[in-house]
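Every protein chain of the complex appears in place save one, which is left out.
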Amino acid sequence: MSLLSVEDLGLTIHGTPILDGVSFDLPVGQVLGLVGESGSGKSMTSLALMGLLPRGAQVSGQAHMDGRDLLALDERSLCGIRGKEIGMIFQEPMTALNPVRTIGDQVAETLVIHGAASRAGARAMARDRLDRVGLSDFPMDRFPHELSGGQRQRVCIAMAVALRPRLLIADEPTTALDVTTQAQILDLLKGLVEEEDMALLLITHDLAVVAGVADHVAVMQAGRIVEDGPTEQLFRTRRHDYTRQLFAASSHQPRRDTRPSAQPLLQVEGAVRSYTLPRRHLFGPAPQLHAVRDVSFTLHEGESLGLVGESGCGKSTLTRAILGLEPLQAGRITLNGQRVEAGRMPPALRAQVQVVFQDPYGSFNPRHRVERLVAEPFHLAPAPNRRDRVAQALVDVGLKPADMDKYIHEFSGGQRQRIAIARALIIRPKLIVLDEAVSALDVRVRAQILDLLADLQGRMGLSYLFISHDLSVVRAVTDRVMVMKAGEIVENGATGAIFDNPRHEYTRQLIAATPRIPPNWREREENEGTLV
Amino acid sequence: MKIPLTLLAGALLAGLAVLAALVSFIWTPHDAAGMNIAARLLPPGGDHLLGTDHFGRDVLSMLMVGARTSIAVAIVAVGMGVALGVPLGLVAAAGRGGFADEIIMRGNDLIFAFPALVIAILITAVFGPSAVNAILAIGIFNTPVFARVTRGAALSLWTLDYIRAAEVAGKGRARISLEHILPNIANILIVQGTIQFSLGILAEAGLSYVGLGAQPPTPSWGRMLAEAQTMISLAPHLALIPGMAIVMTVLGLNLVGDGLRDLLDPRMRRAR
Partner (left out) sequence: MIRYTASRLISLILSLIVASVVIFAVIEVIPGDPAAYMLGMNAAPETVAALRRDLGLEAGVLARYFAWVGGMLTGDFGMSYTYRVPVADLVAARLWVSLPLTLYALGLAVALALPVGVLAAARRGSVTDAGIMGAAQLGVAVPNFWFAMLLVLVFAINLRWFSAGGFPGWDQGFWPNVKALTLPAVALALPQAAILARVMRSALIETLDQDYIRTARAKGLSHGQAVMRHALRNALIPVLTIVGLQFSFLLAGAIIIENVFFLPGLGRLIFQGITQRDLIVVESVVMLLVFAVILVTFLVDLAYAAVDPRLRRR
């Protein structure tokens, strides 16, 4: 029996079509995964069901739940349903909680607002719900800023399930979290669904997450559902072309032709970096944050070296030190035998390392044309024929020379990452640091960029330091990998060996927590066509 | 790009004051300083479009010449605020969390403890009243405003990856500040400049009104109001007209500021 039955849901915002003919059924007590890339309309679908669409939105179609059409209800009735019969959690736990009210208050509010309990009763029930989501150690009078991202997401879940709603909508609930935290939150959601006989609409971009959690899957593209069905069946058959593309891209393995030499390029020896934190007591000693403690490793010419770890493990600080932007307190970093030191690096040395960042939107000065953006590193190594070199670099990354006269806002996210790579390449560095360079991209674009990187490495003999939180990507594109935790490198070795046979406990945790599509679901993969 | 209606309306109002000031250099209906006791306290209309004051001076002419004082004081004071405040803000943001930042921000807080009027009182107590003192007082007051706005806007830019990329390209803090930060915060500074300009007109009027600004015989809107006060029941137009000139100019500048914000700040545009 279906709890929620959506028929022909359509949506326009200020006349722009967003959703078109979206239909699906969500049976009682089951999990439906709604999968799609950014902009496919999956979040808007959930907001439409909740009646929380932005101004200017026009919906059509029906969404039946218990004999009522959610889309036809007035605001007053919707207020009675939200939080009581449908709970919802969002992507960003860091901003989803009111910073000036305690977590106990915010959970109890769901109960009070629906008249389910007196104030005292609501607090007792809130305590119970917080215990259930795994926050039994946390007093109710904590404020959100005193909690980590994962803990905050637990509070959000406690809030959403406080009244035991029959439907829970989770919009990318783990996207902002580290992989081990993600696994815990997904387990919690699965447990709640079973215990409370709740249905879950799980919205995500990540096929592997869906594979592990959902009973049914619906694949969305450009405001329509292109394919849906039971999870395993859909993953095995992949009837629709778009599903096949997503599937292939999510486990894409670029063709790599690398010949790492024995010649060391980057050597880090005993690197230490700590920061002084504000004092806790007026006269006590100032505590230290040891961001990087005694890290040593070598990167060889022509090699791809991966660096994985969760947020706060120190990989950003280490990256900044390698780029010569952050001084070390002890140890040394050498590039091609020369000392890398923040503030006193000769241009010729700096020119040997360049970087590509994560955010394709924040990586470029919006006021400069592409020519000037790409040419920026010439500051280190002036060249006479700049325009030609920029044109060549753009061609190298698959863009047109004419693109150099455009502004950055004229490009998509994937194109911007290509421009970022062109900027890194322009002065022919030996080493390129890829700092979460594909993490913000949709899977299909990500696969293309990984191919490009592999191709450039083969042609130009580049070395990559590939920093990422995404283990599956690191596995696909690196020769060796290092695992970092709490400022230290806990394991270091050939990529295949580490992933197949992790020795350190933390590495094992990371690998176990990484969601995966079961290998036997992908049998048809070999004879499938290439990417878009 | 669609020009906001507020911008046009504001430009019209403020433009009128600027035009009056400029025209007054080559022509005024009467001599602004010319007294004529026979024609004193005339109501608006006739030969004297806006009437005359207790010395028989033509109010319109005084208003036009007074616009010069108001606008000049406000512009120079904004210029002073920009010239001092923006570099300080850029330096503070470039060395965020460091010693220079701390010193600059503490200095800012300190100046905020001295309202423009108090600065004017201090300066006047020692050097005597003059329009220059008014400029100094308002300019000093503007400095921390621009420093703070600059620093705030620059700080959010310093976290962006294109600044990191410029650092990796070997560019120093000064160069990055000029090449990447300043052009991207220019919008915000222009809007703030308009706001400070209008505040400057208000502040100049207030200072002249209490005798700390422009001194006789230089006409100024604030002093016209001070002189009108004793005769307010006798000749209310003397108090109404300069006040309305101030309101129109300030309103115009504020509308220009709001319009520019809508036009230049994409974030605000989306919010509407």
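Labels for the chains are A and B, by order of writing; each one numbers its residues from 1.
The criterion applied here is as follows: a contact is a pair of C-beta atoms (placed from the backbone, for glycine too) under 8 Å apart; a residue touches a chain by one contact, two chains touch by 3 or more.
Just so we're clear, the structure is a prediction, and the values are computed from it rather than from any experiment.
Student: Of A:Arg101, A:Lys400, A:Arg459 or A:Arg508, which sits in contact with the chain we cannot see?
Tutor: A:Arg101
Student: Please pick, from A:Met159, A:Leu452 or A:Ala513, the residue that touches the omitted chain in the full complex.
Tutor: From the options A:Met159, A:Leu452 or A:Ala513, the contact with the absent chain belongs to A:Met159.
Student: Among A:Leu52, A:Ala72, A:Ala124 or A:Ala512, which one touches the chain that has been omitted from the display?
Tutor: Considering all chains, including the one not shown, the answer is A:Leu52.
Student: Take the complete complex as the reference. Which residues in chain A touch the chain that isn't displayed?
Tutor: Within chain A, the residues that touch the unshown chain are 50, 52, 75-76, 79-84, 87-88, 90, 92, 95-101, 109-110, 113-114, 143, 145-146, 156, 159-160, 278, 281-282.
Student: List every residue of chain B that touches the chain not included in the displayed model.
Tutor: Interface with the chain not displayed, on the chain B side: 106, 109-110, 112-118, 121-126, 198, 202, 205-206, 209-212, 225, 228-229, 232-233, 236, 239-240, 242-243, 246-248, 250-251, 254-255, 258, 271.
The working rule: only the chains that are shown with their structure count from here on.
Student: Can you work out the whole-Å distance between the CA centroids of chain A and chain B?
Tutor: The mean C-alpha positions of chain A and chain B differ by 48 Å.
Student: Mind listing the chain B positions that touch chain A in their complex?
Tutor: 160-162, 164-171, 180, 183-184
Student: Which of the residues in chain A come into contact with chain B in the complex?
Tutor: Those residues of chain A that touch chain B are 323-325, 345, 347, 350-351, 353-355, 357-359, 362-367, 376-377, 379-380, 420, 423.
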